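A single protein chain has been omitted from the complex, and every remaining protein chain is retained in its original position.
Take a look at chain A:
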Amino acid sequence: MAKDKQHQLDIVTKPEFLDGSALKIPMFQILAEDGTIRKGAEAPAMDKELALKIFDTMQFIRILDERMIAAQRQGRISFYLSSLGEEAASIGSAAALDDGDMIMGQYREQGALAFRGFTVEQFMNQLFSNERDLGKGRQMPVHYGCADLNFMTIASPLATQIPQATGYAYGQKMEKSGKCTICYFGEGAASEGDFHAALNMAAVYKVPAIFFCRNNGYAISTPSQGEQYAGDGIAPRGVAYGMKTIRVDGNDLFAVYQATLLARKLAVEENEPVLIEGMSYRMAGHSTSDDPTGYRTREEEDEWRAKDPVVRFQKWLQKQEWITEEQAQENYDSKKAAVLAALKSAETVPVPHIDEIINDVYDTPPKHLKQQLEALKAHIRKYPDAYPKTASRIDGGEK
């Protein structure tokens, strides 16, 4: 065949248009819906300790999500985002990483954070925006972050973390750190320009980054297929950018874990960025401000309930006799008690001192911010009843 030298292309003499059928990306699955290993598949080498830690985290997140939605309904917190149905995607992938790897999430990856060791008290302090929150009460609930656990603080704007992951991973590569960055986002965020910029740059620079798309079917109310995109989901985009890509069953803990393990190896050992598309379903609303009954059917939800990632993994654990149903229930009950206790405790902790309002805008507060703070405090002193959360502690300063 003739060749175009500059672009290294084969030359054809008949016009041919390509369509999606040229690249149909299959879905990798190990664990069938009934909790058995699929024929031809192999369970990953996972010891009992790790398997139970994963299950433990799944249970914890389920309880946390359920309780905090209830707490929002009761008016105790302003807002919440549940990860119901997507626990395997975030926990299974986090379990395949090194603790020194950076995690950059979107806002539905509380499972990954819990797996890293964020305590129930730390979760609650953030959710109640109190003075013990690492984020100093400045962001809405679920915007967690923790430098000690290498979990980058969540921000609301969508997809901004994706090119940041490319940059972070570039630094890791240059320092020969042997670490990588995993970046989570949804299929909706993958429409943002930042996604495309990020994947292209990651492939060009060959950085140790894993881009994990949680394709959960909806961006608030907008369904993925046909309204978010017309093509075959997100995975083909990775291929187009020249990146190793895999599509996995996002509700299959083993498929997610195994794919991420291999992706990490590619990233760290060969500086090959990887795109993983985890196919899943957002069982809850987008947030507590959303009601899915307005845009999807109960039948559709039931269909996905049958694919529940936690139930599926529990079935497998029981088949292994690594846990019994009774033990699972006992664990669930004790975790629920711990969540309730932490919730009650965190909601009594005061908000940060008013002096914190000007800290961290810059590394040290410049003069104009100090002046603005003094003016604000003078005003609060004048009308203390209007500002009850801070007025009583306004003088006496920071602890």
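In this section, a contact is a pair of C-beta atoms (placed from the backbone, for glycine too) under 8 Å apart; a residue touches a chain by one contact, two chains touch by 3 or more; residues count from 1.
We take it that contacts and distances are computed from a predicted model.
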item: Among "ATP/GTP-binding protein", "Autoinducer 2 import system permease protein LsrD", "Nucleoside ABC transporter membrane protein" or "2-oxoisovalerate dehydrogenase subunit beta", UniProt-listed name of the chain not shown; value: "2-oxoisovalerate dehydrogenase subunit beta"
item: Full-complex contact with the absent chain, from A:5, A:24, A:39 or A:367; value: A:367
item: Among A:97, A:162 or A:234, residue touching the chain not depicted; value: A:162
item: Which of A:20, A:117 or A:171 contacts the chain that the document leaves out; value: A:171
item: Option touching the unshown chain, where A:193, A:350 or A:384 are the choices; value: A:193
item: Residues from chain A at the interface with the omitted partner, ascending; value: 102, 104, 133-136, 138-139, 143, 145-147, 152-153, 155, 157, 160, 162-172, 174, 181, 193-194, 196-198, 200-201, 204, 359-363, 366-368
